[in-house]
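As you look at this complex, bear in mind that one protein chain is not there, while each of the others sits in place.
Entry: chain A
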């Protein structure tokens, strides 16, 4: 393999990995604060993509406005989901909330089939973002630069929010022990609602980036990215926001390299992600950046 081909593979891997990372941040954030695996995250992601699509295709908004509106709407949808499917079960056993999350996921998917139709739609792609730059023999889409920048930017903003603001402090308090936090005067409902809002907005950003990179959207669009982002979050150490980004890159680059160097294993590409998940759970259950379990005891 020539150097040019290898660098091209690397660029492809970074581009895919940053997408996984973007979706994984939202996943891991909700988990970090509520200890809840929000299996509907992938479908929220899909909804965000469709909102952006309709903004441009039906309401003919300029793309940036449509994207912004879609992100806000998805945030509201996330808050509604939390209020409808998770809040009533907050004091129920954890497994009930998990099942409720799976139910919410199916509900969103089927609603999308009914509302948006089952046929694939072409996601509108503004030229600025999809044009290609050629560096030597390597071809890189503008998006390949944009997505990691957006991912890292959001990561920094999120870390700032969690560690340096009052809302972030409340989030961390709720994460530690939400009953005590409530006694100490933290409005738990508001904090959790905010968490879901931000998590869903991140999902929408991920969905829009996904739509730009793979401009074909169907109602089941969120299923695989949702699972992959979950795996990325586990690899990085679920609950840890920086870990999610690292996990996303590991998974994305790993997948591309698998196809690149072992083409005969291409059919097992998705299986690779799950095998990686199993290995991580077996040998380093808390992930790359995960906290040590002993500390919690």
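The criterion applied here is as follows: contacts are C-beta pairs under 8 Å (C-beta built on N, C-alpha and C of every residue); 3 or more make two chains touch, one makes a residue touch a chain; residues count from 1.
Here is the rule we go by: contacts and distances are computed from a predicted model.
**Student:** Match the chain absent from this complex view to the correct UniProt protein name in "Glutathione S-transferase family protein", "NAD(P)H-dependent oxidoreductase subunit E", "Gluconate 2-dehydrogenase subunit 3 family protein" or "Extracellular ligand-binding receptor".
**Tutor:** Result for the unshown chain: "Extracellular ligand-binding receptor".
**Student:** Touching the absent chain in the whole complex: find that residue among A:76, A:102 or A:224.
**Tutor:** A:224
**Student:** Just to verify: which one of A:62, A:84, A:153 or A:285 makes contact with the chain not shown?
**Tutor:** Spelled out, the listed residue whose C-beta touches the missing chain is A:84.
**Student:** What is the set of chain A residues that contact the non-displayed chain in the whole complex?
**Tutor:** 1-2, 5, 8-9, 12, 15-16, 83-85, 87-88, 107, 110-111, 113-114, 117-122, 130, 132, 134, 137, 139, 141, 214-216, 218-220, 224, 255-260, 263-264, 266-267, 269-270
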